[in-house]
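All protein chains but one are shown in place.
Moving on, here comes chain A:
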Amino acid sequence: MATETTGAENAAHAVGSCVDAGGSAIGMPQLCFDWWGNQIFWLIVTLVAIYFVLARIALPRIASILAERQGTITNDIAAAEELKRKAEEAEDAYQKALADARAEAQAIAQKTRDEIKADLNAAIARADDQIAAKAAESEKAISEIRASAMENVEVVAKDAAEAIVAALGGKTDEAAIAAAVANRMKG
């Protein structure tokens, strides 16, 4: 019964069509139209507040963050592609330089080899000439020496023949001796 309400808390509630004397709900509180005005008023205040916070501050901010991120990602990808392209260019240039250097080195080596060969050929030719000259000279000297030696042999032979003839008590006949020596020399 209503007279049994003794709890201090229970007495505090306004007894109406929605709350019984015990402070409990009668039926569904959702259908207590005494409270609708209050709820609707505060709901509208809430919705307007949320709408302005979102529409004026939060949503434009998040949209700009997302756009900025998209931009950053796009830029980074473009920059990465640019860097990759540059790296490829650099590699191409490096390869080209390497090939050029190799070709140049080969050319230089070839040229040097040719020069050395030419120098060598020239030196060999000169040496051959010198050798030929020296050989001719030597041959001449040898034939001179040989000729003089023959002469000397002839003179010595004449002298010896004269001395032998004289020692044997003959008369020296120079012409005969010379003829005999010459005859002997012919051998």
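Simple rule for what comes next: a contact is a pair of C-beta atoms (placed from the backbone, for glycine too) under 8 Å apart; a residue touches a chain by one contact, two chains touch by 3 or more; residues count from 1.
By our rule, contacts and distances are computed from a predicted model.
> For the chain omitted from this view, which of "3-isopropylmalate dehydratase large subunit", "ABC transporter permease", "Urease accessory protein UreD" or "ATP synthase subunit a" is its UniProt protein name?
"ATP synthase subunit a"
> Of A:24, A:74 or A:172, which residue touches the hidden chain?
A:24
> Please identify which residue in A:59, A:135 or A:185 touches the non-displayed chain.
Per the contact definition at the top, the residue touching the missing chain is A:59.
> Considering the entire assembly, which residues of chain A contact the chain that has been omitted?
Touching the chain left out of view, chain A contributes residues 12-14, 16-20, 22-32, 34-47, 49-51, 53-55, 57-59, 61-66, 68-69, 72.
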